[in-house]
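Excluded from the complex is one protein chain; the other protein chains are retained at their positions.
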Amino acid sequence: MFEYNFHWRPVLKSLPDLLQAGLLTLEVAVLSMVIGITIGLCLALMRMKLQGPLKWFAVSWIEVARNTPVLFQLFFFGFGLGAMGVNLPPYVIIVTGLSFNCAGYLAENFRGGFQAVPDTQINAARCLGMNSWQAYTRIVIPQVFRIVYHPITNQMVWAVLMSSLGMMIGFRELSGETQFFASRTFRIFEYFAVTAVVYYVIVKVILGSSRLLSARLFRY
Amino acid sequence: MQETITFFSGFGASDLWFLGDAALKTLWISLLSISIGTVLGVIFGWMLHEGKWMAAATIGSILDIFRSVPLIIQLVLFYNFAPIVGLSLDPFGSGVVILTIYTAALVSNVARGGIEAVPVSMRKASRSLGMSYWQDLFHIVLPIGGRAVFPAWIGVVLGVMKDSALVSVLGYVELLKASQILITRTQEPFLILALAGAFYFALSYPISRYAAKFEQRWAQ
Partner (left out) sequence: MKKTITCLLSAALLATTPVKADTLDNVVDRGELRCGVVLDFPPIGYRDANNNPAGFDVDYCNDLAKALEVEAKIIPVTWSERLPIIATGRADVVFGATSDSLARARTVGFSIPYAIYFAQGVVNSKVEINSFEDMRGKRVAAAIGTVPEQEWLKIAKEWGEEHLYQSYQSENEVFLAVAQGKADIGITTNTAVKPITSQFKTLNAGPRMPWTADYTSIVGKRTDVTWLNYLNLFVTHQVRSGRYDELWGKYVGNNVPELRIPGVMY
């Protein structure tokens, strides 16, 4: 029954390479989040404040991003765009795909955040002599930031987890690198077990530092 | 003399049937894992609520692992681990097991949130009206807490439905895998990806609209 012999030595030998790839995973996730937050903010504002084609552009982006699988989105940016003659390297495919997805999800979080701040507060700020820029940056944005802080943290964790799909498009982040090594030594279980631990640690570090940061940011 | 064999054939009518069959498989594997996973998740959520730190230290931390490791890694690990311990599971079986546990891990958090959303005073009132613990749980906590977290649960359902696409990594021919097979055979990525994407969207969008409407009504 228990005929399988575990071989851990090759895995340990390639551990430095795996950790290096773990950094690449983090890089991709952070980059996608930065782009995703920027675009997500724009999409939320476009959906709330604008009418006409721009609004529909924002709405369709958000709904497509939220209602189709991430892997589908990655395939689309890979071979789908390739059929139209747009060939992106895997790094760009994964960053574009994750940013597209994150932007859709974050846009809805931002919209919820903005809606939670009553308009009367802006009026009150204007009455106190602030211009609308000041009212936004000093009254609205800090409150919205507070509301969306947790969703952003969660989305960051998601971005790390989703970046593992890089292995399906031949991108050698943590999962892709693991698959590459596993395909040479055929020790799939051993390699992926170690990789699972690395992901777990990355996620815990993100959540832990987010908690520390929030304790400092939201003291009052 | 030699019979002609075509290795790449264009997109034909039988391929629509192939895609439709695969779409049913996506529905089936999602339905199965979501229903079992939800029942398990609710039980775990209740244990987490009642068991305090003991439960948090045991099942809580185990379920946490399934939320902190990419689903694709979980699938690959389990699929390769099962035969080692003598379980002969096909891709479908392995997919159901992992998707179920994954759903349960996500639902347990939602369920605990639901139980905690019911004010303690209300539960005390129901108990002092002579309800037993179970009566209180089924007639007070379930309807009130359930309604509060219904949108969150729908979020989990849609997430798992879309994530079921990852079972394709094990070779289970669900919708996304079927489109991949067709793409490599017909080499027409754009058409096939559009079909697959439209199916996911048509499945997910109405449900998410319904959940949003429900949430709005509930908020009023």
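The chains carry the letters A and B, assigned in the order they are written, with residues numbered from 1 in each.
Everything below uses one rule, namely that contacts are C-beta pairs under 8 Å (C-beta built on N, C-alpha and C of every residue); 3 or more make two chains touch, one makes a residue touch a chain.
Here the structure is a predicted model, which means the values were calculated and not measured.
Visitor: Report, in label order, the displayed chains that the undisplayed chain touches.
Guide: Every shown chain touched by the left-out chain: A, B.
Visitor: Which one, B:Ile36, B:Ala56 or B:Ile84, makes contact with the chain that was left out?
Guide: Considering all chains, including the one not shown, the answer is B:Ile84.
Visitor: Which of A:Gln20, A:Ser60 or A:Asn87 sits in contact with the chain that's absent?
Guide: Touching the chain that is not displayed is residue A:Asn87.
Visitor: Using the touch definition from the top, which of A:Lys13, A:Lys49, A:His150 or A:Arg184 touches the missing chain?
Guide: Answer from the full complex: A:Arg184 touches the omitted chain.
Visitor: Which listed residue, B:Ile65, B:Ile181 or B:Ile207, touches the chain dropped from view?
Guide: The single option touching the absent chain is B:Ile181.
Visitor: Considering the whole complex, not just the chains shown, which residues of chain A touch the missing one?
Guide: Missing-chain contacts on chain A: residues 3-4, 79, 82-83, 85, 87, 89-90, 168, 170, 179-180, 182-189.
Visitor: Touching residues of chain B against the unshown chain: what are they?
Guide: On the side of chain B, residues 2-3, 5-9, 12, 14-15, 18, 80, 83-84, 88, 171, 181-185, 187, 189 touch the unshown chain.
The rule is short, and it goes like this: only the chains that are shown with their structure count from here on.
Visitor: Taking each chain's centre as its mean C-alpha position, how far apart are chain A and chain B in Å?
Guide: 20
Visitor: Applying the document's contact rule, which stretches of chain B touch chain A when the two form their complex?
Guide: Its residues touching chain A are 65, 68-74, 76-77, 80-81, 83-86, 158, 162-163, 165-166, 168-169, 176, 179-180, 183, 188-190, 193, 196-197, 200-201, 204-205, 208.
Visitor: Within their complex, state which residues of chain A touch chain B.
Guide: Answer in residue numbers: 1-2, 4, 63-64, 66-72, 75-76, 79-80, 82-84, 157, 161-162, 164-165, 167-168, 175, 188-189, 192-193, 195-196, 199-200, 203-204.
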